[in-house]
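Note that one protein chain is taken out, while the other chains of the complex remain in position.
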Amino acid sequence: MENTITAQDIIRDGELVFKKTACLTDNVLSYCPGCGHGVAHRILMEVIDEMGIQSQTIGVSPVGCSVLAYDFMNIDMQGAAHGRAPAVATGIKRVFPNKFVFTYQGDGDLAAIGTAETIHACNRGENIVIIFINNGIYGMTGGQMAPTTLPNMKSSTTPYGRDVKMMGHPIKMTEIVATLPGTCFVTRQAVHTPAAVNRSKKAIRKAFENQKLNKGLSFIEIVSNCNSGWKMTPVKSNKWMEENMFPYYPLGDIKDL
Amino acid sequence: MENTITAQDIIRDGELVFKKTACLTDNVLSYCPGCGHGVAHRILMEVIDEMGIQSQTIGVSPVGCSVLAYDFMNIDMQGAAHGRAPAVATGIKRVFPNKFVFTYQGDGDLAAIGTAETIHACNRGENIVIIFINNGIYGMTGGQMAPTTLPNMKSSTTPYGRDVKMMGHPIKMTEIVATLPGTCFVTRQAVHTPAAVNRSKKAIRKAFENQKLNKGLSFIEIVSNCNSGWKMTPVKSNKWMEENMFPYYPLGDIKDL
Amino acid sequence: MRELRLMKGNEAIAEAAIRCGVDAYYGYPITPQSEIMEYLTMEEPHKRTGMVVLQAESEIASIHMVYGAAGCGKMTMTSSSSPGISLMAEAISYMAGAELPCLIINVQRGGPGLGTIQPGQADYFQATKGGGHGDYNLIVLAPSSVQEMADFVGLSFDLAFKYRNPVLMLSDGAIGQMMEKVYLPAQKERLTDEEIEKRYSDWATFGKKANRERNIITSLSLESEVQEKHNFKLQAKYAKISQDEVRFERIACDDAEYLLVGYGTSARICQKVIQLGREKGIKIGLLRPITLWPFPSEEISKLANQVKGILSVEMSAGQMVYDVKLAVEGKVKVMHFGRFGGMIPSPDEVLHALEEKLIHN
Amino acid sequence: MRELRLMKGNEAIAEAAIRCGVDAYYGYPITPQSEIMEYLTMEEPHKRTGMVVLQAESEIASIHMVYGAAGCGKMTMTSSSSPGISLMAEAISYMAGAELPCLIINVQRGGPGLGTIQPGQADYFQATKGGGHGDYNLIVLAPSSVQEMADFVGLSFDLAFKYRNPVLMLSDGAIGQMMEKVYLPAQKERLTDEEIEKRYSDWATFGKKANRERNIITSLSLESEVQEKHNFKLQAKYAKISQDEVRFERIACDDAEYLLVGYGTSARICQKVIQLGREKGIKIGLLRPITLWPFPSEEISKLANQVKGILSVEMSAGQMVYDVKLAVEGKVKVMHFGRFGGMIPSPDEVLHALEEKLIHN
Amino acid sequence: MTEEIIIAGFGGQGVLSMGKILAYSGIMQDQEVSWMPSYGPEMRGGTANVTVILSSERISSPVINRFDTAIILNQQSMDKFEKMVKPGGVLLYDNNGITHPPTRKDINIYLVEAAKESALMGSTITFNMIVLGAYLQIKPIVNMENVIKGLKKSIPERHHKMLPLNEQAILRGHEIVKQIQETKSILV
Amino acid sequence: MTEEIIIAGFGGQGVLSMGKILAYSGIMQDQEVSWMPSYGPEMRGGTANVTVILSSERISSPVINRFDTAIILNQQSMDKFEKMVKPGGVLLYDNNGITHPPTRKDINIYLVEAAKESALMGSTITFNMIVLGAYLQIKPIVNMENVIKGLKKSIPERHHKMLPLNEQAILRGHEIVKQIQETKSILV
Amino acid sequence: MAKIKGTILVDIDKCKGCELCVVACPSNVIKLASDVNGKGYHFAYMEIPDACTGCVNCALVCPDSVITVHRLRPKSVQTV
Partner (left out) sequence: MAKIKGTILVDIDKCKGCELCVVACPSNVIKLASDVNGKGYHFAYMEIPDACTGCVNCALVCPDSVITVHRLRPKSVQTV
């Protein structure tokens, strides 16, 4: 009878179908409960694991909640100053053209202070991967407005909601970099459902394959949540994200050469 | 008999149909012979003269050959640090929302070091005018590659021509800022022929009218020459510009709301 | 009567700015000073006084926005913390060169690099010796209480406009984050555009009027002779400021045999050290520089004639101590004690250091 | 034998960089040093040695590219002039914090602000006291000839890697633009990736090998205790450098009654002053600091026991003079003479200043 | 009179606002006060603490490492701050989530089951007010009238309808400590 | 031996390269040399000048304001540098575009119509070599052999076919000055 | 029908109780405990273990990678 099968039986007789990748360290993630950064970290490291490139990969972490990414990703990493990860990655990739180099950046980092570095790395077509976590807010510093904060969305510096007349509209960096000849693959994904996670992971895999083929810069935006900044539970924040972020930041490939 | 009419007769009996505007000072322009900066300066000042807004206008000059623009434009001006003119103009316009504010910038200034400031001023929809002189080179510092230098074009830092594999493709900032909701009028013009001069001037006029109406940011690219940097005579440089720059940077309005 | 509140130092700055009639704040978030902009956006000063508050895309953009507005004769300010202030170095040099009045606030954290977000005082050199290039000086004020965070906003602007020079308030995360009682200044009216145009018609840009030459804000002179002349003028101004604007506080100095020199949070701790020391019979005094530039060298030089030793207490590896040494010129022993990298010294360890370095030595 | 050439200082740096086996140069044009990148792009070092040369979109991007490549254990450099160096302040603090070896060249011009493009020496404070935030030190070398522009490239990298610390070459527009004879070093091979991975396996990022923990380049410690520990380590390193790496040149000091202290272009001028002075019977000597940090304080202190007065000659309003004073500790009179804002003092006026300020006074 | 207090617990336990009410109460009683929070990157799950000083004199250092009183609301804080209480000082804690209760013999330790009490009162927002009330029963450094004033000042206008509930909770805290004080003369 | 020279004129007159050849010639003769140009924003129409020092000793300051010789090729430069020639020094100039010829009596002034001569030679690129030749006739601080070597070093390989023409121009410069020297013993 | 059986292991000390696995599980297997772990979080556990199919959905969305999944295919399926 089926219901006599215990968990122990399954573990003993069955197959292990999911386990944390060895490319993640055992450190406890410093992220808030339910934060999308965690899933993004994991699938990125799974790709590196699956491609067997741990020993050839150098990651660049930003300033933002993921500033400590190097505590969690079990690879050689450099912590870049706020916004400068694409320049740091350029510096690395140019001297190590055969290694794999990626940046992992938040929306404040990539789309505000780092705008010039982002655009020019993309425009030069650096052979790197940029992972861009867009949670519409400055998570780390306590929930201030990001360039990607939605119209009327509240943040600690737009306590009455973002007034687009004063602050402008949320910027769509992904659409912008897609117009540059230097990018070869530009996509917008999410990590809030199993299906979304799988799609994101495929995109990351493609990005690293592109890098192997010297195709140019692959740019992956992941629309994510910031429960603390948005002041919502993780479950609610994912729902809010679907309802509010996705219409403004529609998911899918924008460019795939 | 007509041929008895002397120049003196015409001056005395005829009308004055062209004279340097009083919004230009009497200082000798510091530009090389035939440099497009001169014409761009003049038509900008003519618009200010014709709109009668000299006493309400604050200009922002960049670092570049036009760093001394304030020596030639007879208006209150601020010299901004390299690339930061849009931020300086933002600072001014926000405290003087009813005055007219413009920046005048080169391609190195606006499209390289100033990329972030350009994009974010445009994205916020600052009510200002940006005049962008694209001569495909760093004129002032002696002809180094600009982000807008054409593929295979020689410069002092691409002495064998711009290799797009190494340096990326020339960037089209004007097309980029046209995608931002904050811009209301985005156009690309030139000043090398009488007709082009007239069209540019009309565009500048429209830009200032937009500012009066608080419509957002008007962005006018002027594709221009740099005889010294290109190492050509002015006449040849204009021809080269038509044949090489215009195909890459096609003239005309890109956005007009 | 002035209003009494319990506020964070950062909030006190923000509220004082509104009340002093500041025209514009441009900033970018960074811990431990983000409350300044957060408080301002919450208060909606555009409704209270018409003050502009704008979050820029970076510290570089912020400071250049300040440049623009300051060039219009408007009371303009920004704030940041250590790494963000470093990014402003070029612009600060420009503003000093162009003689623009403004207020820049550094709520210091522990460096170098990204460092920690905990309090630090290791940006003293940067503030007083010029993080930027070229010969210039900022007027540097060091508040050591929430009350002074509020009070120095008005003072800063007075000095900034008096000398047409940027003023830097060098605070730190402890004073920025802590709450104390603060008496807030009464609300002042912002200057109208007409008043500004009248007051600053000789330099500010607000549109060239028919009755005057155009005004130009710049720090450039392609001719070296002209640039040098301008620099001589700046140096003369700095000399004047050095003479007239030195500010400091003497605490228990009259009978002191040992002198502590400390500013900001360190000065607070030193007050406790005085108490602990005097309980033990060590006559300690404190000279608290309020202006770090101009530095109270003369007063320290005088005190050096009286005391047996001087300890410079800073949350740094030793920076202000060199200015103390320059003032003392070898007359008595000058030592440094500091915790850094986000650490705050305890009164006990300062006293211990004083005993070790100056008394039992 | 080493190759003899007539070259500009800027060109000598570029050629020396190729010959020293530098791996990468990242830069952005600015007068008066653009020839460095222009020479490099003309020489196509990627064909000669595989060296990377990339024009970045800004100085900020350049220095962060340097950060990235330096973090890989590669010999990496950038160059700029005053305003451009100011823009690098944050990154330089990061690199010092993360202990990254690299070479940064400042071919100084006259400031503050946009200033002039003519030579200056007013970035001394910025270079030696840290333009960036936090407690850190750069090793600062001051070449005073085209030959030294070439020689110090190799020396800089030796020091940078020996101590894992950024090195700054503080030159100026005069030395950058002038041509002199220069003996070029022989071509060295660049290190292979394998050699780098072997040499720097304990810190550089080149991909985590199975036999070691991952390497991390960072300047962050959220825990103050950890940050302070790191800072103590840095301070210990700085103390070691201060002890072992002071470099200077003594010219005509043995019998000197008056001492000039000057570096770079000023030191060149001072040599003429010595000659003019001695012709007039004034026994002048010159102490030329080669390392500005660590500063040759001890040597100056010694000389202060011998001479009647010291004149610090700088193309600035007086910056190094404070380090001279700190070294001298009041033993003899220390004065400053400078032209600035792009002006270069003539030997005559230096001699005149020496007479005025130290002899007839 | 100077009272140096640390209040430490999880981010969501109202640690900072408890300190703020205390500080405001001090002001109402014309005392000098300082309130110095720990601050850090906004990653949840961490601990939060605040140092509050009330004094009749000008306060020198707002940052101290020895306390007259420690109010401790989670284990991490216990591990960190138990040892920093001055001999003879007070340690007040809630045992919810405490796996290693305090062990020092040279200080006065009070266990206040505020979490349980607040559940009984039907509103978890009363938790920190119960703790505050308990503390003020042990050390009545500010009188109730000024506490209420302080409460009013530090709570936004729109929440003033909650004032009675908060007052009730403070009184409940008083009572709990009174009971402890009555039942044991020698404290654990 | 130390010779301190300023060469000044318009940007296009080959001022800098003349200085460079001179400096290279000095090196060929084992002298110490320095070559210090004026530099500025690349806006044309301005003047260009270069200070060249040749010396048997280590050169101290590369920047000087008194010269043994001034070679002056336009009016602006005349206005600026005539007064900086040391008493007894040499001022050599081309009169094309000179509206105010030099007036000092305490220096040796040579007028060399190099522009005219180069036109006669059918190649304007010889202009600066004529001037150089003239100068070296007045002050033979380097011998012709080393000048040719210097010329070779400072001209890119691909232009070496022009060497004979340059040599010819230098010799023409020699001659012009020889003539002057022969015709007048006291110089204007 | 021979159903695929699965089971999950939750590293409850590291679980942050975010509840994302709970909503991601198509079989409603997971719930948050009323108890808390050392960090004060209500950790996830299998409330209806029998319903687990080992589909890994929960593990895919778990931000903290604290879920391990095992799966046993019924013999019939396994041997096909």
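Chains here go by letter, A, B, C, D, E, F and G, matching the order in which they are written, and residues are numbered from 1 within each.
Definition applied: a residue touches a chain if its C-beta (ideal position, glycine included) is under 8 Å from a C-beta of that chain, and two chains touch if they have at least 3 such contacts.
Here the structure is a predicted model, which means the values were calculated and not measured.
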Per the touch definition above, residue among B:K20, B:K165 or B:K212 touching the missing chain:
B:K20
Per the touch rule stated above, chain B touches the missing chain via residues 2-3, 5, 7, 9-11, 13-21, 24, 28-29, 31-39, 42, 191-194, 197-198, 233-235, 238
Residue ranges of chain F at the interface with the undisplayed chain
10, 45, 74-75, 97
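Assume only the chains that are shown with their structure count from here on.
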Quick check: more C-beta contact pairs at A-C or at B-C?
B-C
For chain D paired with chain F, centre-to-centre distance based on mean C-alpha positions, whole Å:
35
Chain centres from averaged Cα atoms put chain A and chain G apart, in whole Å, by 25
Could you state the distance in Å from the CA-based centre of chain E to that of chain G?
40
Can you list the residues of chain A that touch 2 or more other chains?
31-33, 67, 79, 81, 112-113, 115-116, 120, 141-142, 147, 167
For chain G, residues contacting two or more additional chains
16, 41
